[in-house]
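Heads up, one of the protein chains got dropped from this complex, but the rest are sitting where they should.
Let's turn to chain A:
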Amino acid sequence: MDIFVQQLINGLTLGSIYGLIAIGYTMVFGIIGMVNFAHGDVFMVSTFIALICFLLLTTVIGITSIFLALAIVLVVAMFFTALTNWAIERVAYRPLRGSFRLAPMISAIGMSIFLANFVQVSQGPRNKPIPPMVTDVIVLMDNNGYQVTLAWKQIIIMVSTAVLLGAFWYLVQKTSLGRAQRACEQDRKMAALLGINVDQTISLTFVIGAALAAVAGVMYLMYYGVAHFADGFVPGVKAFTAAVLGGIGSLPGAVLGGLLIGLIEVFWSAYFSIEYKDVAAFSILAITLIFMPQGLLGRPEVEKV
């Protein structure tokens, strides 16, 4: 029971991070129907931007309040990551609209390889650890020395995920940008005829996706305290799994999928084998796509000619 509760907490934390990344996949897929393969690496870039900003704030400027530093890091990382993803869309995806079927995917794979290796070359191949940031924990249960704890950083992650989701949910459902976005999802040509700037809407989708990935990146850095150039790949695939599991194109689906993947991964590690935790996540991706391609909350796909 203790282990179960502890793993539940850990799984929800991890799931929040996956959910935030998954939204980027699901929104881009919804609007232009491509798998933004580089999204995991955008997330990785955001951890590095956050790391550099954090080091600047703490060692050079000398901010002592960790929460102030975190807040600044969050804003800075969101801005620079959004700029990065905007530029990626502009350079690598926009010229390919209307090109042949595999072109955007191959371009995205190239971009993913480029980003990972760009960070490797510019920042070095080693793990970049930072000292643990928010170390306070709340002891929920104490059973003969086995303590079930809820760390403050886990609370921060879950609360900020929930708040941001609320904010973006509002953005997509209630604002004119959100309406434009949903219109583009349904029919890009028609939306353009009705005076929606399709290119701009798509750009903004990438920007929003990247901003959320940057939040995930900051949380990841705070939670694990380490940044590495190859760390975009596996979280990226898992977040994509989450998006598929929840039903690609659906925002609540992405979050639900993220939480489920986080829980599955954590419980799998706890009760079966930690070595095969990635295998479990990858298998879920394959199984979902084969047997339930529309996901849990998605609409079944209709092929239009």
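Throughout what follows, a residue touches a chain if its C-beta (ideal position, glycine included) is under 8 Å from a C-beta of that chain, and two chains touch if they have at least 3 such contacts; residues count from 1.
What we mean here is this: contacts and distances are computed from a predicted model.
Engineer: The chain that is not shown, which UniProt protein name from "Class E sortase", "ATP synthase subunit c", "Methionine biosynthesis protein MetW" or "High-affinity branched-chain amino acid ABC transporter permease LivM" does it carry?
Structural biologist: "High-affinity branched-chain amino acid ABC transporter permease LivM"
Engineer: Touching the hidden chain in the complete assembly: which of A:T84, A:T161 or A:Q181 does that?
Structural biologist: If we include the chain that is not displayed, A:T84 is the one touching it.
Engineer: Any idea which of A:N10, A:T26 or A:S112 touches the chain not displayed?
Structural biologist: Checking the options A:N10, A:T26 or A:S112, the one contacting the hidden chain is A:S112.
Engineer: Spell out the interface residues on chain A facing the chain that's missing from view.
Structural biologist: Missing-chain contacts on chain A: residues 34-35, 37, 45, 48-49, 51-53, 55-56, 59-60, 80, 83-84, 87, 91-92, 95-96, 98-107, 109-124, 126, 128-131, 227, 233, 237, 240, 244, 273, 275-276, 278-279, 282-283, 285-286, 289-290, 293, 303, 305.
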